[in-house]
Structures are given as structure tokens and as C-alpha cells.
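Here is subunit A:
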Amino acid sequence: MAEKTDSDFEPNIVAFLCNWCSYAGADLAGTSRISYPSNVRVIRVMCSGRVNPLFVMNALQEGADGVLISGCHPGDCHYMHGNYYARRRFNLMRNFLEYLGVEPDRVRMSWVSASEGAKWKEVIEEVVGGIKEIGPMDQFRRRHLNW
Partner candidate 1 sequence: MKNPYIPYQVNIIDAWYEAPGERCIKTFKVTFADEKLWDTWSHLPGQCAMVGTPGVGESMFCISSSPTEKGYLRFSIMKAGMNTSALHELEAGDSLFIRGPLGNSFPVEEWKGKNVVTIGGGIGQAPLRPVIQWIRDNRSDYGELELVYGARTSEDHCFKAEFEEIGQSGDCECHLSIDVEEEKWPHFVGFVPSLLMEVAPKPDNTIAVTCGPPVMINFVLQNLEKLGFTPEQVYTTLENRMKCGIGKCGRCNVGHLYVCKDGPVFSYAQLKEIPEAFA
Partner candidate 2 sequence: MVDLTKLRQTAKEVISREDVRELIGYRPGTYGFRARPAFVMGLDEVEQLMFTPACVNNLASYIVLEEKLPVKRGEEPDLRKVAVMVKGCDSRALVQQMEEKAYDRDRILVLGIPCRGVVDMAKVEARFPNILELGEIGLEGDKFVLSFNGNKEEVAKEELVADKCLRCRYPTPLVYDQLLDAEVERFADDDYADIEELGKRSAEDKWTYWEEKFSRCIRCFSCRNVCPMCYCEDCVLGRLQPQWMRRSVDISENTAYHIARAYHLAGRCIQCGECQRVCPVDIPLMELNRKFYKDVEELYDYEPGTNVENPPLLSTFKVEDREDFIM
């Protein structure tokens, strides 16, 4: 599809970042003046374990072309195990969305610690690049202007 690979397509990406690691990591990227694509809309949550798979589903409905969930590295969770739970959840969610025909790279997960400003940049570049390749989310997006 021609329109999908349009080079001027700027995806909307919703990123759920855990308060203790990934949000701080993104913050560090900012204060260190590391520039990264501006397609990301960050939502801070206390823990990646807080992210309900329905958040992802709703984001994709509401116009996100991709969703990123980012938390602490295994073992570093401020709440001990939150990221482990999230890992199970989103592994299943990704596989399931792929099965429905939603490209799996629309839903990504990463571990970014508070000191990994540079990694944050890499993650975002990869996510944005991947979604630019896939194109806009149009499977079950809400068609707002329907009568």
C-alpha cells in the first residue's frame, strides 16, 4: 500500500513509563540534551506492572500507531516484581494482537533504567523507525467522523 510507506508519515506513539526507572531515564535523556524523535507521548505510571492491557487496546483505538511500555530491568523493580508481571502480560498481548492481524511491533516493551538516557534514545528511534515502516494503525481505530 502506497500510503502506508509515505515518508512523511509521523506516527503517534504512546509510551507508558514507570516512574522509577524509565521515566527517569527519559528525563536524563532530556537533561543530557540527547535528541530523539518527538513522536512519543509519555504517560507516567508508577510501575510497568500498572499498565493494563486495556490501556494498550484503548490507545490503539484512539489513534496511537504504536504503544511502548517501559519499566525497570528485571530485579530492579521498585515494587519488587511489577515488571515481571508486566512481562508476562505483554508477551501474551503482543502475540495475540499479531494473531488478529495487528503488527506485533506496534506494541513494544523495553527495560530502561534511570541511568540509560542513551538507551532511551535508541529505543525510541527503533520504535519510531519500526512503526514508520509498518504505517498508520488502521485496523480497529475509532472512525471518529461516522454519523
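Keep in mind how these were chosen: all candidates are chains of the complex that A comes from, given by their letters.
The rule is short, and it goes like this: a residue touches a chain if its C-beta (ideal position, glycine included) is under 8 Å from a C-beta of that chain, and two chains touch if they have at least 3 such contacts; residues count from 1.
Computed from a predicted structure; not experimentally measured.
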| item | value |
| --- | --- |
| Complex partner of subunit A (touching, any copy) among 1 or 2 | 2 |
| Residue ranges of subunit A touching candidate 2 (in the complex, touch as defined) | 53-54, 57-58, 61, 74-75, 81, 84-85, 87-104, 108-111, 123, 126-127, 139-143, 146 |
